[in-house]
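Some chains omitted; the rest stay in position.
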Amino acid sequence: MIVRPRPHWLKLLFVRRGSILNRIFPQLLFTTGLAAVVVLAHGQLFHWKVTLTSAPFSLMGVALAIFLGFRNNASYDRYWEARKLWGRLLVEARTVSRQALTMTRRRTDARPFVLGVIAFAHALRNQLRGQSSAQGLDGLLPTTLLARIGQARFPCALILLWLAEWLRERRDAGELDVVLQQRMDVHVSGLSEVLGGCERIAGTPLPFTYSVILHRTVYLYCMMLPFGLVDAIGMMTPVVVLFVSYTFFALEALSDEIEEPFGLAPNDLALDAMAAGIEASLREMLGEKPLPAPVATDYILT
Amino acid sequence: MIVRPRPHWLKLLFVRRGSILNRIFPQLLFTTGLAAVVVLAHGQLFHWKVTLTSAPFSLMGVALAIFLGFRNNASYDRYWEARKLWGRLLVEARTVSRQALTMTRRRTDARPFVLGVIAFAHALRNQLRGQSSAQGLDGLLPTTLLARIGQARFPCALILLWLAEWLRERRDAGELDVVLQQRMDVHVSGLSEVLGGCERIAGTPLPFTYSVILHRTVYLYCMMLPFGLVDAIGMMTPVVVLFVSYTFFALEALSDEIEEPFGLAPNDLALDAMAAGIEASLREMLGEKPLPAPVATDYILT
Amino acid sequence: MIVRPRPHWLKLLFVRRGSILNRIFPQLLFTTGLAAVVVLAHGQLFHWKVTLTSAPFSLMGVALAIFLGFRNNASYDRYWEARKLWGRLLVEARTVSRQALTMTRRRTDARPFVLGVIAFAHALRNQLRGQSSAQGLDGLLPTTLLARIGQARFPCALILLWLAEWLRERRDAGELDVVLQQRMDVHVSGLSEVLGGCERIAGTPLPFTYSVILHRTVYLYCMMLPFGLVDAIGMMTPVVVLFVSYTFFALEALSDEIEEPFGLAPNDLALDAMAAGIEASLREMLGEKPLPAPVATDYILT
Amino acid sequence: MIVRPRPHWLKLLFVRRGSILNRIFPQLLFTTGLAAVVVLAHGQLFHWKVTLTSAPFSLMGVALAIFLGFRNNASYDRYWEARKLWGRLLVEARTVSRQALTMTRRRTDARPFVLGVIAFAHALRNQLRGQSSAQGLDGLLPTTLLARIGQARFPCALILLWLAEWLRERRDAGELDVVLQQRMDVHVSGLSEVLGGCERIAGTPLPFTYSVILHRTVYLYCMMLPFGLVDAIGMMTPVVVLFVSYTFFALEALSDEIEEPFGLAPNDLALDAMAAGIEASLREMLGEKPLPAPVATDYILT
């Protein structure tokens, strides 16, 4: 476990890790500036007094709370499910490799199979990030398969087919009992479930209409807010508008970022580090040393 | 992964994708028009002053929040569970096809079995959309089975029966070990679970009473709202009513749309694209090329 | 899929399907009448002015929201879990019937086994509704078993025992491989899980204390409400009280109805239609025709 | 299913089942009495006017809602998970007994095994309630095992070990195929999962700090409330304080009760009735009659 000391509570107010503040800076400037203008004009818009109080904003807050809460929970669920799938990838990869090493006959060389499992992890990362299919696969798979994968639309599924083919060959050669072949197939299917789960998250975003409705609600709310506050709190209006805008905009921007957890934004999943962790663990099981150095990341250990 | 650049925050306010706004336009016009009339009449209805303040609306907001939040969550859960079932369909289809290709003897031609699995995906889409049972199945199944399916009440279950029959024949012909037959049956049963899950969602809506109570609450709230606001905010009443109505009506309309995820509304699931994706992946495993072109869709990849 | 066109939004305000309104009519009359009396008496009770404002009701709303939201979610979870169990019943019934038809030798007559599975579905409905154990079982089970079931305390468990006994006989007769026997037993156990899940929901309601506390909170709230509103909104008090009472009473009544999903209230599960759907699907797998006509229901398809 | 007619809505206000009201009576008396004193003193404490309005209580309500809602949900989840585990215990017990009766050779006497499963249910109840290990086990297990269990720290795990030992003996005697032995082991492991799940709930309460923070928040809130209300609503202050205190205290007390569902409080699980139900169902499968009479309970059927 990486020890993560929490910063002092005063210091934490000024921390800049994660770029959310940069991302929402223009919008914050806009609403706060608008609030300042409204204060200077005493709540008048083109010489016409906008008669608002804070009461309507309480009513609007109901819908806002439902939308923001829902969007945030749904996005985080996608993020955490994606993380669970990669956690399961590690588990299934280790399990099927352990089986290849201990369920076949002693004379069997299980190394090609284990390298194929490593290749699957890298290929999955490539597919989810839209990178070239063959990135990081050199030396892990037979060259004919590598060539076929380079042109495939679903490369990961072909690697699983090859792993199953390897099991059939071991069985035909008398190196693997049929009972153990079907047992190992359970975990090859587990890899297939990880693949399908990741494809589902990557391929189906939240219904876009949610984003549109939420966005409109949040921004119109913050733009109307100065008119509702200026009569009651005068000069403090821009401060309160800044505070409210910051929380709403930041929550919306963060939800937007983790909604697609396989991207490259600062709060997305560290797929490179996780794929490297899987590779290191399987190579250690093969008895290799020294292991490749871990990929540096803020927060992902394995 | 399809890269989905998010529009600029100002532009997002005016985007028109998804037809929710069109759908709720009459209602919005009605409540906003009503608010305008109330302002002009200074809150009087037939020369009788309606004495309302915003306080009762805070109290009503409690029930409204519970209803809207619940309905939205329950509808989204149905939508996402339906999507998970189709994701699992892809996984099970690939798994059982991989098994047919690698668990039988080398001399076995597993192609009819794999085509049958493709037929199952198309037949499930047909059943869920109330289309003709045989649509898209030509050439995928034996003609006698096709004829029987055309008249069946539960066509998908008959396809699974045929797949299991195929396995028995392979076993009786000595091409499939009984241990592997029972292993493959696990995933034929998996297809059956996908079928049953989809039938459950398609056949059992949310209790209709929820919709009725929520609908009444939302619309009466929005119709009474102008009377509660007009004394405090005068001319701004229609603006606030428009804002509040928009968020409530839009949330209700969207929940209504995704509650039945197998329909043809803009936010429903892209079953055609998903069935085509399953077909392409299985055909690639069979070594066919070129693969059929993907079905165009806004947001579904696989 | 049954196509369910949604009524026009104006018409939906006056729909009467589902009898919730009838059920809460007396209570609504009481609180609205009380509000009218309070208005006429200018908030006095026995010549003593009740000094209430709307502020305390906001505070009370916190507890009310937690209770109502919790009760509603917990009740709906019970309803939906019950529906999932019956959906799984269909899946397991089909799976185990498919296995009986394709895993035994060709000479085996699997019809008695499939009829026994149909009998299980009917017996489960009977048990959950407290009906006579043997209702709808004629001709589906051997007469000696039928007689024993008629007197049993747990009739469904005895049917499962008989199904397992049938499997042992097939195996002893050399018609069923032991590997396939244990595979079929997985789904006989699945039927047992459906049975246990339904018994759990039917036998353990929500802790009754929740209902009591919620009921008291809701009704006292609505009875005190007129005194809190009359000074501010005068003649409109009965309208607002009617509105608030309706939403709270309706939500409580609906939660109460779906909390026990196996009953006969309008929003409960259509067990008859679902059991008939299972029977029709299994009989179609046996090749019977014509199938029995579906049981009419508002919303259950399968 | 036991038919549970719901009392009339007026009668339900005065029902006394469940002792929550008794439990929180002193606290209610205290806060209501305090409110009365505050009214008489016109909001003065030691001749010093406490200047509070209801506005701060709205702000405090945010934290209160989060705490109360969380605690209630978390407690109910524990309660319902515990109930699910006992429901699963019934399912696994029936399944493994059915297997013992139909998977062994006809000459095998499976009765000792089934009695051992019954013993497991009673031993689990004993362990969870901290009762003597051997209570209710007479005649169900071999005497040497009974003696060992009486002194054991984990008696239930030893019973499972004995069940597995019985299976090995049947197999060594040629009465049980190895494929079926491993199939039955799946459900012996299921019993082990039930055991571990119950131990987890019994052994790990909610973090105690939650209780402390919630308790302080709720009680200080209710003690300060009279000062915030007295200027606005005068004589009605004790009524409102009683109402608010009742809902908050009752919710806290109920959460506290069901948080540890294996206890003996009125809303806890009826372990005796459930263990007796399991015993009756298994004895019916053995063909015994008459069955022992069901244990009386308000609400548990099986």
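Order of writing sets the chain letters: A, B, C and D. Residues in each chain are counted from 1.
Assume a contact is a pair of C-beta atoms (placed from the backbone, for glycine too) under 8 Å apart; a residue touches a chain by one contact, two chains touch by 3 or more.
On a predicted model such as this, the values are computed, not experimentally measured, just so you know.
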Where 4 copies are displayed, count of copies in the complete assembly: 5
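We adopt the following convention: only the chains that are shown with their structure count from here on.
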Same or different residue numbers at the chain C/chain D copy interface, by half rule: different
When chain A is superposed on chain C by its C-alpha atoms, the rotation angle in degrees, nearest 5: 145
Euclidean distance of C-alpha centroids - chain A vs chain B, Å: 23
Whole-Å gap separating chain A and chain D, where each centre is the average of the chain's CA atoms: 38
Multi-chain contact sites of chain C, meaning residues that touch two or more partners: 58, 64-65, 69, 179, 182
Arrangement of touching chains [line / ring / star / complete / other]: line
Set of all touching chain pairs, with the criterion as stated earlier: A-B, B-C, C-D
Complex interface listing, chain A residues touching chain B: 26-27, 50-53, 55-56, 58-60, 62-67, 69-70, 74, 127-130, 152-154, 157-158, 160-161, 164-165, 167-168, 178-179, 181-182, 185-186, 188-189, 192-193, 195-197, 199-200, 202-205, 207-213, 215-217, 219-221, 224, 227, 256, 260, 262
Residues of chain C defined as touching chain B within the complex: 1-4, 6, 9, 12-13, 15, 17-18, 20, 54, 57-58, 61, 64-65, 68-69, 72-73, 76, 79, 83-84, 87-88, 90-91, 94-95, 98-99, 101-103, 177, 179-180, 182-183, 187, 225, 229, 232-236, 239-240, 243-244, 246-248, 250-251, 254, 258, 266-267, 280-281, 284-285, 291, 298-302
